[in-house]
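First the structure, which I've put down as structure tokens, then a few questions once you've had a look.
In this view, the complex is presented without one of its protein chains, the others remaining in place.
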Amino acid sequence: MNEWSKAISNFTTDKLGVSGTYSGHRGLQIEEPLLFERDSEGRCGVDLPELPKAKNRLGAHARKGRIGLPGISEPEIVRHFTRLSQKNYAIDTGLYPLGSCTMKHNPRLNEKMARLAGFADIHPLQPVSTVQGALAVIDQLAYWLKVLTGMPAVAMSPAAGAHGELCGMMAIRAAHDARGETRNKVLVAESAHGTNPATAAACGFTVEAVPANARGRVDLAAMKAQLGPDVAAVMLTNPNTCGLFETEIREIADAVHAAGAYFYCDGANFNAIVGRVRPADLGVDVMHINLHKTFSTPHGGGGPGAGPVVLAAALAPFAPLPWVVHGKNGFEVLEKAEGDAAQAFGRLKGFHGQMGMFVRALAYMMSHGADGLRQVASDAVLNANYILASLKDDMSAPFEGPCMHEALFDDRFLKDTGVTTLDIAKALIDEGFHPMTMYFPLVVHGALLIEPTETESKATLDRFIGVLKALAAEAKEGKVEKFRAAPTLTPRRRLDETGAARQPILRWTPPKEPVRDTAE
Amino acid sequence: MNEWSKAISNFTTDKLGVSGTYSGHRGLQIEEPLLFERDSEGRCGVDLPELPKAKNRLGAHARKGRIGLPGISEPEIVRHFTRLSQKNYAIDTGLYPLGSCTMKHNPRLNEKMARLAGFADIHPLQPVSTVQGALAVIDQLAYWLKVLTGMPAVAMSPAAGAHGELCGMMAIRAAHDARGETRNKVLVAESAHGTNPATAAACGFTVEAVPANARGRVDLAAMKAQLGPDVAAVMLTNPNTCGLFETEIREIADAVHAAGAYFYCDGANFNAIVGRVRPADLGVDVMHINLHKTFSTPHGGGGPGAGPVVLAAALAPFAPLPWVVHGKNGFEVLEKAEGDAAQAFGRLKGFHGQMGMFVRALAYMMSHGADGLRQVASDAVLNANYILASLKDDMSAPFEGPCMHEALFDDRFLKDTGVTTLDIAKALIDEGFHPMTMYFPLVVHGALLIEPTETESKATLDRFIGVLKALAAEAKEGKVEKFRAAPTLTPRRRLDETGAARQPILRWTPPKEPVRDTAE
Amino acid sequence: MRYLPLTDVERQDMLATIGVPSVDALFCDVPKAAWRDKPFDLPPHQGELQVERALAKLAAQNVPAGSVPSFLGAGVYRHHVPATVDHIIQRGEFMTSYTPYQPEVTQGTLQYLFEFQTQVALITGMDVANASMYDGASATAEAVMMANRVTRRTRAVISGGLHPHYRETTATHAHFAGFTIEQAAPNPSVDEDLAASIDDKTSCVVVQNPDFFGRVRDYSALAEAAHAKGALLVVVVNEIVSLGAITPPGEMGADIVAAEGQSIGNPLTFGGPHVGLFATRDKYVRQMPGRLVGQTVDADGRRGWVLTLSTREQHIRREKATSNICTNAGLCALAFTIHMSLLGETGFVGLAALNHAHASLLADKLAAVPGVTLLNDGFFNEFTLALPKPAAGVVEALVRTGVLAGVPVSRLYPDRPELANLLLVAATETNTEADMDEFAAKLQEVL
Partner (left out) sequence: MRYLPLTDVERQDMLATIGVPSVDALFCDVPKAAWRDKPFDLPPHQGELQVERALAKLAAQNVPAGSVPSFLGAGVYRHHVPATVDHIIQRGEFMTSYTPYQPEVTQGTLQYLFEFQTQVALITGMDVANASMYDGASATAEAVMMANRVTRRTRAVISGGLHPHYRETTATHAHFAGFTIEQAAPNPSVDEDLAASIDDKTSCVVVQNPDFFGRVRDYSALAEAAHAKGALLVVVVNEIVSLGAITPPGEMGADIVAAEGQSIGNPLTFGGPHVGLFATRDKYVRQMPGRLVGQTVDADGRRGWVLTLSTREQHIRREKATSNICTNAGLCALAFTIHMSLLGETGFVGLAALNHAHASLLADKLAAVPGVTLLNDGFFNEFTLALPKPAAGVVEALVRTGVLAGVPVSRLYPDRPELANLLLVAATETNTEADMDEFAAKLQEVL
């Protein structure tokens, strides 16, 4: 008897219970057990070529005993994962206004390009003469990033934004070290993403928060007071995580530089200004760029990403290995700290960075061009302000004036209703929308951060706005139960996160005694 | 204002009505308007290279006025079709036991192979020297089909089963003509698929039904009585549409031949015997094979298919053009009725047949091999008999003995319950299963024809069987309302088919006066 | 075996439930004389790696049109298909679903077919279109048979400009279904006048626009002539992209349009599977072949779609059906629908303009080659050249230089020596000017 039969008991011991059906399925919403519950000994989803006769050289090191992987046929595998996918919300299925994550359309052209054998089927250690096209992609992408940011250099290897932050902060420390200066403190904006302080700590810095002012920007005076000979760098995000442009950013940069520190800018929100404003013109010394946000490389389920880091001249020499450079016979790769790369601070990952993401990002840039990228920023900002203007009377906006690419609300409009930011998010799920980012940034109470991106139509925004107005009204009318119950239309309702953390079950383990076979 | 806003009124004028939401969406079940309701003038989902200067040679023939196609961006298109897809049931999402349709797993390897540039990007009229690989695919597939059926020849061009029937019946008429015989009648089994009589009629034959006997097989005596000098052919399906093997098939063939007629076998159900029994050994003269059934080529939404026709020696000379033959410099294509192909009866479609399907079918055959194909038939028959045996006491089986690849039930088990075959089908939908074929074949009352295919696991069958037992019990308990209401969990509930036929709306037309914008 | 979920243990359990000793016992109805114990003389099963190697080797024996400058048309055209199209048609919910017999769980398929029908009706300028046919050739034969039903007449007049394969397919049906066809000779040099051949036994006149030789014509007068005699005008379209640039059949008075839809959304694939388009006037709907999707409401009053007017079809009407077609070209129709919706009004019109401009450019370049004459000056994206020697040989010579030069008319009209020197040449948005110059230069060399 097969584990999947047993697994049925996971959702139909109740019989016409919760699901209302015998199968546990509900029309097109189909329940699916774990892979391990579909196991049937001896079944297999692949057919391998036969084993040639050859000397076995493993001897005593040969694995003994069963691993415990389930045996499943290909048709079942396809069905398993297809069914799982249907339990997901995604950009392809609807608005995904997750603030700070820039969930924009991922073009299929980019997928096609990344799969060309010339890119997908090359080994990172092939002789460089056989990968000139790949190095050209890195070089061209680097060129676009340098022109768009106005910075002279870029480190391509970081695998994501936080990895880029690490790269940037290491370059800063290396630069100070090179000057024989020891500075151990880093000032991080109060509203910063968690990766900023975490990164600074990972580089051995102590972290000090820079407060925000009433306008949601960095408190310049306070920051100046915090600056000193022990400060290695200041980490800010611009546009910041409140979706606001740091109006005094150049004064900030000047103050940071005057104090002998470097200005790290978190570029996660670059989508708001790409093609319109160059970070170099704002006094930025180093900034990471999330290719998986601004440049639309897909990162399903949480990754992969790519976080190239643009560097000012003073930090460029310390960029990590490898470097792709122009040599006499085409492109060369510097993989050792010598020559031009003598001061490279080290290495952050294996090989040459996220080539698969590079191809996609380059295809995206070429498709948009200079004119299109400028329009990207314009439409992203326009969409966010349209939402802000349309909802500011129904919800509560903590700050005055226009926003950039995302609209921030706090939970004052829910005061005394008994309804929370979380409840609004869950009610949106029933309405067929992915919720906004909740409770971040921390500088406002019960934050709701909405980033529509430029790839959403006005009609979709109108629909979303209409629903939020209606929900806000219902909250004020005190329909608390509805909100507490939400979501009610999803494959699963609210999940017990506290319970999950109290006794963590982090993997499947074979059931002690076999579950009763309920497949009749 | 954009049509999609207008379109909202299609499902939310009711407000928290049917849908229970403001948006009309229900969690992950998202409503989607027609493409034409998403129109925004000037928007476009492609960017074209710029127009070179060139002489315009259309003159007065140039199109005037707007076509009326909607302007939609790529992100919206991806979302539109992704959402539509989510309203479908498919093999990839669950059991699809549609009798007579052989809805088996469609391997992705086959999709990958069909997309190789060497197959997908070749023009049918390229010099044959540049398409030798394509002709080799046709030749190899033909070889497999000939060996599996034991027939000496095969016509590859038919585009589907019914097209193959046409091909076969035309070959039969051509053969009679060649002998100077005029025979205008075709005997078709009562239980035959509708395409059989329709095909015979399309070839100018008059059709006479051959009755079935109490065992669900052709009534041999009756058929013999119907045979005569005016009968050109007998069309039978084997295994027949009751899922039964025609036990007297060789006697039937002998009688047909004795009467100077030909034996057309509908091979739609070849999956039951592939790799185990050769139609040639049953006395068949001509048979079509649905590559999109037995050989798993996908036919989403109703096609495409491919219906190669295997022919006995007597009919082979009449096979339609083109013929792929071995020449001195590799493969050649005979596209004219001369030489070996002098007696070819004509042509059935453009070019050389469904190459895309040929590649997939060949990949499928090579993957299974002789041993695997034999196992395919065995497992298909085993699965069907397992269902028959498991349900025969809960439902009513019209015929005795084992079945082949599909299990047929009639509606006697619903007698006096007020529940119909249709109701059972709709209740299955709520349970997450695609219904069986309903009300076909016509030889039994309220037929329920279940074809699981070999790519379903025992666990899935157990689940399906369990649900059908429970539903049969509920029907007998008289839970009529539940059945009448079903399905209740699907994106749409029962649809008004009568109304649809009474005043057909077969296309979208621009709304007379604009619908109120409900997007607030 | 990776595609088979049953294990031997399970097979034994199931046989026990059934109450037979072996699977062979389930085949007891098979006549002994037809029983074979040994497996067939064919290779054993293989893994993906091996199947891929074998098929990739065969694929490598072909010359992909995209790998060289290529100018073939004659009913199949190489266009750029956006990546989105192939991505979406491979979604399992579309690709592994079948004819939408159960509307509650196939609204996705039904809605896109309804959208497909609408798109086809819009671009052809007709009232209504069906959910697809096999291809343009079979659709043309069905059109004639439909005209026969509508007019209760059995004589069709066929233009010399109709694609030869379409002519042969129609002639084949005529021979077996027992209606007559009168075929005008193919002559690229004269503008045939078919009005004269229409009489009161004529069910329809079948013309193609642009025709096989690339000529674009106005058939309004012919439509009137046909209607005056109670006959229908059937207009065939090979290159559907042309409808973005030229007057649609509907505006010329066509009663039925039969077309090949491959150009939109579908690759060359050696000629199949492609997608047949079929459109007509409202009044003839009940004589149409093929599936039709209609709009309706569900039990809750919400808009939805269903297959409708199926009383025309074989599964209901059997020998009295309007056609024997069952499986059609659903997935290719989806590709068509997606590509067409990406194009939209501006894209479709722009694509047509681009095709015309490229062909026009190419015609000028080739006509400039000594000894080459351009036969028809009014064309869309394909035209006919008269060469100083047989076109087949020229094409063979050019292949050796790495150019797929077009289609020699003799490939389709082998028995018409008067057409032997004619070469059909097509250009689309995928041809660069460099490709064109290379073609012209090499043509000059080989002549």
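Residue numbering begins at 1 within each chain, and the chains themselves are lettered A, B and C in the order written.
Simple rule for what comes next: contacts are C-beta pairs under 8 Å (C-beta built on N, C-alpha and C of every residue); 3 or more make two chains touch, one makes a residue touch a chain.
Bear in mind that the values here come from a model prediction, so they are computed numbers and not experimental data.
**Q** In the whole complex, not just what's shown, which of A:E165, A:D285 or A:D423 touches the removed chain?
**A** A:E165
**Q** For chain B, which residues reach the chain that was dropped from this view?
**A** These residues touch the chain not displayed: 2, 27-28, 40-49, 71-76, 78, 82, 107-109, 111-112.
**Q** Considering the whole complex, not just the chains shown, which residues of chain C touch the missing one?
**A** Residue positions of chain C that touch the missing chain: 2, 48-49, 52, 80, 82-83, 87, 90-91, 342, 429-430.
Heads up, the rule we're going with is that only the chains that are shown with their structure count from here on.
**Q** When the C-alpha atoms of chain B and chain C are each averaged to a single point, how far apart are the two points in Å?
**A** Computed from C-alpha means, the inter-chain centre distance equals 19 Å.
**Q** Please list all residues of chain C that touch 2 or more other chains.
**A** Expected reply: 1-5, 10, 45-48, 50, 82, 84, 87, 92-93, 104-105.
**Q** Multi-chain contacts only, two chains or more: what residues does chain A have there?
**A** Within chain A, the residues that touch at least two other chains are 2, 27-28, 40, 47, 73-76, 78, 82, 107-108.
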